[in-house]
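Dumping the structure here so I can ask a few things about it.
Removed: one protein chain of the complex. Kept in place: all other protein chains.
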Amino acid sequence: MGSGQCDVEISRIAERVGQGIADHDAVLICGGGGGVMEAAARGASKAGGLVVGILPDDNDGNANRWVELPIVTGMGNARNAINVLTAHSIIAIAGGPGTLSEIALAIKVGTPVVGLRTWNPVIGGGRYAEPKFQAVASPKDAVQLALSLAKGRIAGS
Amino acid sequence: MGSGQCDVEISRIAERVGQGIADHDAVLICGGGGGVMEAAARGASKAGGLVVGILPDDNDGNANRWVELPIVTGMGNARNAINVLTAHSIIAIAGGPGTLSEIALAIKVGTPVVGLRTWNPVIGGGRYAEPKFQAVASPKDAVQLALSLAKGRIAGS
Amino acid sequence: MGSGQCDVEISRIAERVGQGIADHDAVLICGGGGGVMEAAARGASKAGGLVVGILPDDNDGNANRWVELPIVTGMGNARNAINVLTAHSIIAIAGGPGTLSEIALAIKVGTPVVGLRTWNPVIGGGRYAEPKFQAVASPKDAVQLALSLAKGRIAGS
Partner (left out) sequence: MGSGQCDVEISRIAERVGQGIADHDAVLICGGGGGVMEAAARGASKAGGLVVGILPDDNDGNANRWVELPIVTGMGNARNAINVLTAHSIIAIAGGPGTLSEIALAIKVGTPVVGLRTWNPVIGGGRYAEPKFQAVASPKDAVQLALSLAKGRIAGS
């Protein structure tokens, strides 16, 4: 998860995260747009992974080119609620208010969130205890923790 | 906007906000649940105002008793996206992650938010400039500012 | 319920239905668009009734002028699912595939449908027994039956 626009540094971080997800044979689910979403999708796709894009529009014209499987919701930001229910765990990278809404929704429905240069000081600043939200320092740590949390949920379901 | 459970002090604040909205002949739109939503709805209803509840469930069995017009979405948290598009301005009171998601969505779509004992230190802490999010100190100030912001949007549309 | 475009005869029928709903102090819930929706809204509004429009767009710019309370879903046709959950009973007038989808969804979720010059030969043609779908011949009959069915649901809930 992350915003539709980002600088080069964040883009590199997101691409590494996407690559790591694919390297571990996990499916990347993203919002299908530009910025962080596109960088993560590019990383996962180049590493041979499946990229799902849950799109806000009623067509796939704005999906980034790395989305292999577009889910066309036609529901705008309401699709954020689908993202957090569908993912087994979430990695939030930087991001604006849309990303913040997804972090908050994920916490509400119990999907674990790993934060990388994102809103974590805010969310982690006392209001929520782990393991709902955990901040990490590197793409590698983010992937490892997110996959571990996802496996825990699948095993426990 | 606010969470489905709250203490007595927050409940009183929410009720005063609801009363203020109705006193100014505005429609109260809320999530239709308990806690802050119920207190605000009670305040508005007792003052003779119209209370709309945009419900997450697929029936109105859990709507609070003050909701006169239930909108039954059957969409869970995705209905938060409807709330922020429908309201002309928002007053956020206290609240948990659901309320935070609505504040963030409102900022994203451009609906002005007035905060009362809520996430404002977080949101207002430098990331967002006014007038997207403004914190106030009293129910009266919240109602005045929210109605002023709403009128500005209606006039400008 | 009905399509966004209609001829003069259907428009007159829809307006009479809207007027009848308001005359009986019921709330008119419609999709907020043109055609059948606008004619029914006009009838209800002129008779002093409350008109709710559950809009597909992410703003109220396309709502017809008789909608007093627009619910802005931003969800396109997915809002049809909200319409049929929110209404206590439905009057379907003429209409295209959107109306057919609402009739079908209403039958699925158990909201009774009264048909006026609509898909009834199709739906009523053996597959569904009453009282899920009943065809009537006049606006007056439609309003009477729909209100009776709505009251039955409210009393039984």
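Which chain is which? They are A, B and C, in the order written, and residues in each are numbered from 1.
The rule we apply is simple: contacts are C-beta pairs under 8 Å (C-beta built on N, C-alpha and C of every residue); 3 or more make two chains touch, one makes a residue touch a chain.
None of the values given here were measured: they were computed from a predicted structure.
Per the touch definition above, the residue from C:39, C:78, C:91 or C:146 contacting the chain not shown is C:78. Among the residues C:105, C:135 or C:149, only C:105 touches the chain that is left out of the figure. The chain not shown here is touched by just one of A:13, A:36 or A:81, and that residue is A:81. Where chain A meets the missing chain, the touching residues are 27, 50, 52, 54, 58-59, 61, 69-75, 81-82, 85-86, 109, 157. Chain C meets the missing chain through residues 75-82, 96-98, 100-102, 104-105, 107-109, 119, 122-123, 125, 128. Although one chain is not displayed, its contacts with chain B can still be listed: residues 58, 73-78.
Everything below uses one rule, namely that only the chains that are shown with their structure count from here on.
Here chain A and chain B face each other with the same set of residues for the most part; over half of the interface numbers are shared between them.
Rounded to whole angstrom, the centroid-to-centroid distance between chain A and chain B, based on C-alpha atoms, equals 28 Å. Look at where the CA atoms of chain A average out and do the same for chain C: the two points lie 40 Å apart. Residue positions 75, 81-82, 109 of chain B each touch two or more of the other chains.
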